[in-house]
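Of the protein chains in this complex, all but one are displayed in their positions.
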Amino acid sequence: MKNEINILYFASLAESLNRDDEKFELKSESLNSLQLKKELATRGQEWEVLLDPSTRSSVNLVIANDDTEIKPGDEVAFFPPVTGG
Amino acid sequence: MKNEINILYFASLAESLNRDDEKFELKSESLNSLQLKKELATRGQEWEVLLDPSTRSSVNLVIANDDTEIKPGDEVAFFPPVTGG
Amino acid sequence: MITIQEHDFDVAHEYQNLLQKNVTGGVVIFSGLVRDFSEHHDHLTIQHYPNMTEKVLEKIEAEAHQRWPLLETRIIHRVGKLSVNDQIVFVGVSSAHRKAAFLACEYMIDILKTQAPFWKKEGGEWVEAKDSDNDVADAWLTK
Partner (left out) sequence: MITIQEHDFDVAHEYQNLLQKNVTGGVVIFSGLVRDFSEHHDHLTIQHYPNMTEKVLEKIEAEAHQRWPLLETRIIHRVGKLSVNDQIVFVGVSSAHRKAAFLACEYMIDILKTQAPFWKKEGGEWVEAKDSDNDVADAWLTK
């Protein structure tokens, strides 16, 4: 679909939301990261973790903040603080 | 001899003084490092390098300063700043 | 060069690759290993975000070269299932100058720890990020 984005979830977020990825259809031409998180958070209580300040996000492989613009075709990811090394 | 000390010279000092080591007889029961350097410096101009502030000395393998006491049987060494590593 | 891999790495081989004929004055290497973290589990699993991990590590390497006069740099991070005593991560730097090599090596592992999208799971539990790791990364990024 033309207005789709791809959303990925990692680590504890993937487990608590019970999915690794999904296609998601944008209702408008574009929205920012905060708007996307708020929309997803309406799915239920477990989704409110996306609005937690510790939750990180990226858009097209670059770390995003609440203002980052999301457009159709983008790859968005949500994940907890990293723990590699 | 009972009042002897052993003096070692290293690197550029050994070359300019033309020796690696020598036995040296103390004229008194003990003296400090500065007194020893002054006594050796009377041997000639090339020996004045011992009084140069850059010249390091040790007594019995421990870095010495001008006040360090020297007694018969001690091992004294004179050397330029170190350049290992 | 950066690599994300499941298999182990060979410190001796990586060390040799860091040497540049006639010009290398010093090499600094950091190797991270799996410590014994629990009485109940003896392995951990490392998940990562493919593509983004590579991008972040390449940026860390490029930034190190911009900050210091370096010759070669190398980052390897393993993913998948690891056991106690396994090697996890390798960061190596060669330079004409030892101070630059030390700074760059520590910079790269410190920033990797807080920016590269890897997640560790020890037994059944996801590892929590440490404030102390954020503090050391912040110290680099504000100077």
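Should a chain be cited, it is by its letter among A, B and C, assigned in written order, with residues numbered from 1 in that chain.
What we mean here is this: a residue touches a chain if its C-beta (ideal position, glycine included) is under 8 Å from a C-beta of that chain, and two chains touch if they have at least 3 such contacts.
Every value quoted in this text rests on a predicted model; they were computed, and no experiment measured them.
Asker: What are the shown chains in contact with the chain that isn't displayed?
Answerer: Displayed chains contacted by the hidden chain, ordered by label: B, C.
Asker: Since one chain has been left out of the picture, which residues of chain C touch it in the full complex?
Answerer: That gives, for chain C, the contact residues 10-12, 15, 19, 21-33, 35-36, 84-85, 96, 98-99, 101-102, 105-106, 109, 136.
Asker: Could I get the residues of chain B that touch the absent chain, sorted low to high?
Answerer: 8, 10-12, 15, 58, 61-63, 77, 79-85
Everything below uses one rule, namely that only the chains that are shown with their structure count from here on.
Asker: Ranking chain pairs by how many C-beta pairs touch, which one is first?
Answerer: Chains A-C share more contact pairs than any other pair.
Asker: Could you give the separation in Å between the centres of chain B and chain C, each centre being the mean of its C-alpha atoms?
Answerer: Between these chains, centre-to-centre, one finds 49 Å.
Asker: Counting in whole Å, what is the centre-to-centre distance of chain A and chain C, each centre being its mean C-alpha position?
Answerer: 27
Asker: Distance-wise, how many Å sit between the C-alpha centres of chain A and chain B, to the nearest whole number?
Answerer: 74
Asker: Residues of chain C that contact two or more other chains, please.
Answerer: Nothing qualifies.
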